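Note that one protein chain of the assembly has been removed; the remaining protein chains are unaltered in position.
So, chain A:
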Amino acid sequence: MTADAGDAQRLTEVLRANAESLIDKWVSAVAGLLRGRSTKTELERDFREFFTALLPLVGSDGRDVGGPRFTEIRSLLEEYSRSRVRAGFTPTETASSVFSLKREVFELTQDDPSLHREVLVFSGLLDSLGLLTFESYARVREEIIREQAEQLLELTTPVVKIWEGVLAVPLVGTLDSARTQVVMEKLLESLVETGSEHAIIDITGVSAVDTQVAQHLLKTVVAARLMGAECIVSGIRPQIAQTIVALGIEFGDIVTKASLADALRHALRREGVDVVRREVG
């Protein structure tokens, strides 16, 4: 449904003439809806921008909301949704911010029946724009989840100092290349920070080692060596060992140990520490 240009223009005039009071009421309504979680000042700034971008679009019923005329308002809405998502608002609350303008416009025009048809079209426009915030919301949620996953990846990369001069990093689960890379970089950084000369990379928890993971491992070992540190790879289980051999990967002179404990014993011996069993009792 599209009203003719004349009517659209009249509604635009009415909206423009009443801009201040409309924005004011709109802000109050939404501020009430959000129960103080957004200040009126913030809302007013956002809504004023939004209102200005909206005026030239009056007359559209919102079915062309993906089109070039809507570029500006789309990016405003996207920005608005983005800040809402991050502030923890629900998608309904965000979309309601847009829908709330309807009520104010209905009230403003209720005594002028000649505008009703146009207001109906306008209402369709706001519906489309409100729905856009839902889409942005979903998109921004995904962005946030991805960011958090990346952060988690770094957090769950435990490089631990298990002895003076000895670091250990247990690798677990499915190693994709992003994760292996993060782990290896973290390990090299930690070597520098702690001035350690030994690093144990324990792969007991790893389900498969392919050539890419092996390449990351090899590069790390070489880089560590250049920094004067020695890496020990421990926990290569039988099925992994057989697979590595069949793949044709050569670990060369890299020290490998069956278990983390063996690797630690080796590192300590190199550090000049002897672990001896003493009689108890």
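Here is the rule we go by: a contact is a pair of C-beta atoms (placed from the backbone, for glycine too) under 8 Å apart; a residue touches a chain by one contact, two chains touch by 3 or more; residues count from 1.
Please note the rule applied: contacts and distances are computed from a predicted model.
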{"item": "Protein that the absent chain corresponds to, by UniProt name, given \"Neutral metalloproteinase\", \"Serine/threonine-protein kinase RsbT\", \"Acetoin dehydrogenase E1 component alpha-subunit\" or \"NADP-reducing hydrogenase subunit HndD\"", "value": "\"Serine/threonine-protein kinase RsbT\""}
{"item": "Touch with the omitted chain, as defined above, among A:Pro113, A:Gly228 or A:Gly248", "value": "A:Gly248"}
{"item": "Selected from A:Ala17, A:Ala87, A:Ala208 or A:Ala258 as touching the chain missing from the view", "value": "A:Ala208"}
{"item": "Identified contact with the non-displayed chain, of A:Leu131, A:Ile240, A:Val255 or A:Val273", "value": "A:Ile240"}
{"item": "Absent-chain contact - pick from A:Leu120, A:Ala178 or A:Val222", "value": "A:Ala178"}
{"item": "Contacts of chain A with the absent chain, listed as residue ranges", "value": "174, 176-178, 207-212, 214-215, 238-240, 242-243, 246-249"}
